[in-house]
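A single protein chain has been removed from this complex, and every other one stays in its place.
Our next item is chain A:
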Amino acid sequence: MAQMNMKEAIRDAMRVELERDPNVLIFGEDVGNVGGVFRVTEGLQKAFGEDRVFDTPLAESAIGGLAVGLGIQGFRPIAEIQFIGFIFEAMDQMLIQAARMRYRSGGRYHSPIVFRTPFGGGVKAAELHTDSLEGLIAQTPGIKVVVPSNPYDAKGLLISAIRDNDPVFFMEHLNLYHAFRAEVPEGEYTIELGKANIVREGSDVTIISYGMTVHTATKAADELEKSGIKAEIIDLRTLNPLDIDTIVTSIKKTNRAIVVQEAQKSAGIAAEVIAQINEKAILHLEAPVLRVAGPDTIYPFAQIEDSWLPTPARIIKAVNTVLEY
């Protein structure tokens, strides 16, 4: 089995699908010749030709609209939006046109599109490259939202997303592209969308997270274990649909939970997770479910982002609060 970082695993998923299905296309700003600003698609144009993998003029709404039109023609577009901040320019095409196509046409048309975009803080990137906007997308009916936390999941989830006949917003955390290598099987395999993963078993408290903060939570869990506290960590992997069953099963065991997200605290994924816990597992709780999240400011200037982002210390504090409640 090959060792890959998350960027290589994502590229491998696209290579596998380009080979398997002639209808898969990749396009976006700078993705063709050089393979994107982060080189995620490096080498794919050379291998599959300029009809399959190509650069677009610089216009994100048009990238989205191109994907919608090609989807109607039976293609499976993988459209890269270069940086998370640029998705606002493509919001109509992603959230109104693609996400509503099946519904508006009563199933006559659909949008089998993956919108890939890098996001996430901690890398001292330029302004508007790092926001966690998954909450905006997850609130929109008709589009799925996927955030992998490791190379193995990234490949299996992306292959599922490409094969899905509905639009998927696939978010790649900048801090995870090169963070570590892990074993990734060659060839094709899929991870079902909408299924969370228990990345660490424990009995005292459930920590629910996704993306980069799964690793922050793991560091916190390592510390907690030293004082005998066993935390169970759930990596959501897909934010819409949300795998509430896995969460409820865990809470029935631990009776305590916190949710960790990099995004700002209010009206986001953590709020939705807690609302669903309230609906389905409130009698199993011994304490309120707390959130560890970014504060409700604009994403911070690079020089202060390390203080802004969730830390193991803040997670440990929240865990102790629910344990002592």
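Following the convention adopted for this analysis, a residue touches a chain if its C-beta (ideal position, glycine included) is under 8 Å from a C-beta of that chain, and two chains touch if they have at least 3 such contacts; residues count from 1.
Just so it is clear, contacts and distances are computed from a predicted model.
Missing chain, UniProt protein name: "Pyruvate dehydrogenase E1 component subunit alpha", from among "Inactive transglutaminase fused to 7 transmembrane helices", "Pyruvate dehydrogenase E1 component subunit alpha", "Protein translocase subunit SecD" or "Sugar ABC transporter permease". Across A:I244, A:I269, A:V292 or A:V322, the single residue that touches the chain missing here is A:I244. Touch with the chain omitted from the figure is made, among A:I96, A:A182 or A:A271, by A:I96.
Contact with the chain not shown here comes from a single listed residue; of A:A9, A:V31, A:A67 or A:V322, that residue is A:A67. Residues of chain A in contact with the chain left out of this view: 25, 51, 56-57, 59, 61-62, 64-75, 92-93, 96-97, 102-110, 141-142, 144, 164-166, 194, 241-242, 244-245.
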